[in-house]
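Mind looking over this structure? Questions follow.
Every protein chain but one is kept in place in this view of the complex.
Then we have subunit A:
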Amino acid sequence: MSENDGQRFDRIPATEDEREVEGRATREEVVDWWENRFGIPAETFADHTFWEKGAGKIWIFAGDAPSPISIEGLGMTFLRTRQEHWKPTTDAVQRFGRLATTNVFELTEEQAGRFVAGEDQEIPYDGDWGYVIAAHEIAGEREPIGVGLYVYGELKSTVPKGRQRSV
């Protein structure tokens, strides 16, 4: 098995049988993860390809490109793998999280404002621990805000510093 080269984009293998790079997530695992964790149907990603650049950083790209490809960016950063608990990116959750049916944390307006400012909050919740989608209602619909980490009765905001706002 070869090693991951963090300087270029490699398309990830379809399944475990095709895996040539040690520790690399497969397309099947990635799609299953979103379905199992958030109930987002696998066909949502039918027209996207998935790529690894950086250690465990998975990118989602609409369409295809030659693999490997050495450029600066390919689609959107999507998911962090190569760690015990896989973590979706804020941007991926904002783009695809509307379709989520499980592990969605619906916040009040006041809680949503604190979440976006990067604050951790104690909020009762009887769902799974781990990474959740924080959402609130805007313009009559539930809209995903970002990624929360729910542990020990506390919702931790993982909104990146550069995206934190006081709204």
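By definition in this document, contacts are C-beta pairs under 8 Å (C-beta built on N, C-alpha and C of every residue); 3 or more make two chains touch, one makes a residue touch a chain; residues count from 1.
Methods note: contacts and distances are computed from a predicted model.
> Which of the following names does UniProt give to the chain that is not shown: "Acetolactate synthase", "Biotin carboxyl carrier protein of acetyl-CoA carboxylase", "ABC transporter substrate-binding protein" or "RsmB/NOP family class I SAM-dependent RNA methyltransferase"?
"RsmB/NOP family class I SAM-dependent RNA methyltransferase"
> In the whole complex, not just what's shown, which of A:Asn4, A:Thr77 or A:Ser157 touches the removed chain?
Answering carefully, the residue with contact to the hidden chain is A:Thr77.
> Touching the hidden chain in the complete assembly: which of A:Trp34, A:Phe61, A:Phe105 or A:Tyr131 does that?
Answer from the full complex: A:Phe61 touches the omitted chain.
> In the full complex, which residues of subunit A touch the absent chain?
47-48, 60-63, 65-66, 69-77, 89, 91, 94-95, 116, 138-141, 143, 145, 162-163, 165-167
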